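Accompanying notes for the structure given below.
Left out: one protein chain. Kept in place: all the others.
Moving on to chain A:
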Amino acid sequence: MANVTLQNVRKTYAGGNETIKGVSLTVENREFVVFVGPSGCGKSTLLRMIAGLEDITSGDLLIDGVRANEQQPAERGLAMVFQSYALYPHMTVEDNMGFALKLASVAKDERHSKVMDAARILQLEPWLKHKPGQLSGGQRQRVAIGRAIVRNPKVFLFDEPLSNLDAALRGQMRVELTSLHRKLGATTIYVTHDQIEAMTMADKIVVLRAGNVEQVGAPLELYHRPANLFVAGFIGAPKMNLLEARVLQVAADSVTVSALGQTFVIPVRPDGVTAGDGVTLGIRPEHLLHVSEGTLGGVVTLSERLGSLTILHVKSDDGTMLVVQTAGSDTTDVGAHVRLALPTDSAHLFRADGDALPHVAPRPLGPSHSGGGSDIPAAQTEHFHA
């Protein structure tokens, strides 16, 4: 297994603009790294450069500390799983999985035993003599993964491997891939634009936008401490509420802003903002509380009941649209007047240039860091009166 380091990597396609604009990144041994970003931001390009399928225009790619820019794809010892599976249609499942070994002139017996091992892990044994055309999408995906496993690569590369599957199968394969990663302990780079895949599978998420890295971090770190407006809006569904706000007053450990026709004191450090600046106030839908003593008023315009939770679209008194996530048992109807509370320590503040202002007391990341999930609502109830 191995680590991968990118140093100021750039890519310009022939006759095109710069697609990757200087990416520096380290993927540690055994780490599961997910690249996310909107369509066309360069995720696939970056992955293909690591794989060796695209030339690197400038910058260095190090695999295990060795510069690999000029190495052929096969020499890099990586394996890639493609979105379209890219199985060889005329070969049986067994031949598909053993193709790399055959080219490397591995003896037939050894080849067979390696293929069998992979087939056992992926529960493909009954299908070994079938052609890919006779398999279902999920089985094909497993064959593609098996083809990668058999080579015992230093790093696994996945380019949106689950996007052709239906929702149920995607969920199942997601779990299988995660447990496979645990079992094999292989360094993995995974491209997706599916948030759930990114949040559930990743040790580390890399958010890309237009060829730049916007933020790198653990899933909950990105969720709770987005570095900028883009990451805040990109991570999390339903999307974070982003509200226009104006700075009223600045203190050492708080910024007072006016938004939604009200005043909020947000516990963030006022780096680079002064009174009068336009800023953006961010608050996630599940942090807006639907409580009778809330200070914000509004009318429900749409209510999406997902069973386990309810998503209310609320038009606040000053006309701003807010998305509020409440419990599945919430029976508020369209047209109802609601009161909302905005707990200020869950709010984020972004400068006009998009960067987030750092929280004075950053939110703990997940239950393991704090006394458990139950203390968060408690903290929130304390603050909404402020």
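The rule is short, and it goes like this: a residue touches a chain if its C-beta (ideal position, glycine included) is under 8 Å from a C-beta of that chain, and two chains touch if they have at least 3 such contacts; residues count from 1.
The working rule: contacts and distances are computed from a predicted model.
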Record lookup, UniProt, unshown chain, options "Ion-translocating oxidoreductase complex subunit C", "Sugar ABC transporter permease", "Membrane protein" or "Carbon-monoxide dehydrogenase medium subunit" -> protein name "Sugar ABC transporter permease"
By the document's definition of touch, the residue of A:34, A:49, A:63 or A:78 touching the omitted chain is A:78
Answer key for A:30, A:131, A:269 or A:339 versus the chain not shown reads A:131
Residue positions on chain A contacting the omitted chain are 51-53, 72-74, 78-80, 82-84, 86-91, 99-100, 103-104, 131, 133, 147, 151
